[in-house]
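Every protein chain of the complex appears in place save one, which is left out.
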Amino acid sequence: MSACAAACMLRAPGMASVTIRQIRKTYPGTGLTILKGIDLEIPDGSLTVLVGPSGCGKSTLLRTLAGLERPDSGEIRIGDRDVTRLEPRDRDVAMVFQSYALYPHLTVRENLAFGLKLRGAPQSEIDARIAEVAPQLKLEAFLDRLPRALSGGQRQRVAMGRAIVRRPSLFLFDEPLSNLDAALRGEVRVEIRRLHDRLGATMVYVTHDQVEAMTLADQLVVLNGGVIEQAGPPLEVYARPKTRFVASFLGMPPMNFVDATLERVGSAVRARGKGLDVEVARARLPKADAPSEAGRAVVVGIRPQDVKTTDRAPAPVDLRFELVEGLGFESHVHGKLGEDGAPFVARLEGDEGRRIPKWGKLALEVAPADVHVFDRETGRALAE
Amino acid sequence: MAKASKNQTMDETGGRRSLLGEALVHLALVVATAAALYPVLWVMSLAFSSSQAPSARVLPWPEAPSLDQFRAVVGTHDAAGRWLFGRQLFNSLSVSIATAVVGVGIATPAAYALARFRFLGKERGVWLLMATQMFPGVATLVPLYLILQGLHLLDSRAGLVLVYATTSVPFCVMQLRSSFEAIPVDLEEAAMVDGASRFQAFRMVALPAARPAIAVTALFAFMGAWNEFILAATLMSRAESFTLPVALQRYVGEHGAAWGHFAAGALIVSIPVMAIFYLAQRHIVSGLTSGGVKG
Partner (left out) sequence: MKLRSALAALLAVMGALLVALVTRRADAARTLVVWHAYRDAEERALDKVLADFRAAHPDAVVESLAIPFDAYASKLEAAIPHGHGPDVFIDAHERLGDYRARGLVAPIDPALVDRAAFDASALEAVSLDGKPYALPLALKCLALYLRAPTWPEGKSPASLDELLNGPGVRLAYEASGAYTHAPLLHAFGGRILDDKGRYAFADGPAVDSLTWVAAAVSRGAIPEEASGALVTQMFSSGSPSGADAAISGPWLAADLPKGIAYRVVPIPPVRAGGPKPRPFLTVEGAMIAPKPRDAALAGEMLKFLVATPSALVRAREGRQVVASRDAWTDPSVANDPLLRGFAEAARDAMPMPTSAAMRAAWEPTSRAIQKVLRGDVAPRAAMDEAAHRYADVTRPLPRPADPRFPLLLLGLVGLFAAFRAVRAARDPVFRAEARASLPAYAYVTHAVIIVTLLVAVPLVIGAATSFFAGRAGSLSYVGLANYVEILTARGGPIFASGSFYAVLAVTILWTVCNVTLHLALGVALALLLARPALRLRGVYRVLLIVPWAVPSYVSALAWKGMFHRQLGAVNAILKAIGVEPVAWFSKFATAFAANVATNVWLGFPFMMVVTLGALAAIPREVLEAAEVDGATRWQRFWRVTFPLLRPTLAPSVVLGAVWTFNMFNVVFLVSGGEPDGRTEILVSEAYRWAFTRQAQYGYASAYAVLIFLLLVVTTRLIRAQKEAA
């Protein structure tokens, strides 16, 4: 393997789908199991985003892909190669670190050249690649500076450039934007997506930021507690969260959860709880036999932006609010359902929020298809 | 290079190390530790044996284990029946502790000024301070004697403390300066915004923040005084004002030496420093290099 390594490393990115099977990882000493059997397919040329709260194992999974951690069991294949036991240098991957990890004693140019030099690329090749990459990342002016003379954004671009010049078969990003300020973050986010589209390379991207996750991903993977909660196209995951956790993690403000009981009313199924009486769409229920679900204790999830004001009485969603946050283009209304029900946030479009008082009652309704239903015990969506 | 990658055990991360690599690391460390301890064990074996002369052996184990050497060294009394060893131990302790306190006391404000203020003569002063370290002590012994005589501090522990402390000042200043530089200046600025004077900011913010470095610096000043014997032998003129290293030196005479006594005394002298090192090892690492890495 290593005999071909040097030669392989310099080739243009080829087939680089990634297959992860049953990866487990327990940290010695602490006994903490951080990855509990991960299975994942990363198609060639896709941008897969691993997202989840801190400690969910997303960084560990990424580092396992890089070869910086070795799993206790399981298998990782990049393309047709089993890389599970390979050292990072033999995997043909490049990684952009959260702290950028630029070599502080090397100039930008030397930082970019580092990996190529180690692989014995000829100087002419190195120069050519740097000449190609530097303008893309607007680094020409800084090539002979040391990293400490660069701004945060510039450093970040050097870190990306260092990965790009390598032309690896797999790019790994470990929260690359978290050290940038908000404005720059949005800008670079778009750049990364453009970069991906241009290179057509396989990329795995770790973040805890749902906006990054939603906007960047071809495939979104939500991790929690060392297992994959859900994987799929981001809008699909957003629209049909498989678990209460995924539902709560995506969306801003987060989804409201209300304890309720399913009841059959005619041909429809309604979810009833304190200050809540809404119809549930068939699609949100188990396909097999929806009627038999009557009486089941569930948690109903309603996104704040899926409600709108209504004149119907009694109100399907009876919000007693005590705080209105006006953002101009929308308002967030905070309160409780019914007299002493679950806390609830509603988002009102445009200047609707301006017309309501500081506190009071609000009658809201929600489309049956927008009512998510989760099992109260397992937290899984009832729909399969 | 090919070899290195073969048995590769990653030093940076867990989970990817081979047993062989691990074993090699421990082997290397055990060998190094053995080499580090061997001479000490050798001294120890001599101290615990009953003969005065060393003999050729590979294993540093006393031939006829006994505590005679220690008894003889610790039990030194002078003609008047005073417990000389006890007095000399007290001298060593008091002089060394006082040296550490006085040396660091002198050096700390100066180091702080060098770290925080701009002033005339700063660069030149720092350079001169460094330069004093380069002049061999051989030539300064006699002038020092004359100065102490002028100050009426010959043969007094105060004089010895003063000399030791002052000699330690250049090193202490260098050491402390970099630790003060490593403390974010915001801390003191915050204190001054809160109403502290410049000096209060130093005393109440910078000083506590530099505590580990100060402790380590004090340790080095202590060690310097604890181990010194040329100055002590020259400046002190009464047996009960000698420090332990001078007493130790007495076991080495014109014709031959009482190696057993010397070894026992050497162990007694070494033990306190070893104990402090053991207790302070973590701080020594951080204290020596705080503020070392800049850019």
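Descriptive notes on the structure:
As written, the chains take the letters A and B, and residue 1 is the first residue of each chain.
The criterion applied here is as follows: contacts are C-beta pairs under 8 Å (C-beta built on N, C-alpha and C of every residue); 3 or more make two chains touch, one makes a residue touch a chain.
In this text the structure is predicted, and so the values were computed from the model without any measurement.
Considering the intact complex, the chain excluded from display touches A, B. Within the whole complex, the absent chain has one touching residue among A:R81, A:R119 or A:R380, and that is A:R119.
Summarising the interface, chain A meets the missing chain with residues 9, 28-29, 63, 66-68, 87-89, 93-95, 97-99, 101-106, 114-115, 118-119, 162, 166, 172.
Note that only the chains that are shown with their structure count from here on.
Mean C-alpha position of chain A lies 55 Å from that of chain B.
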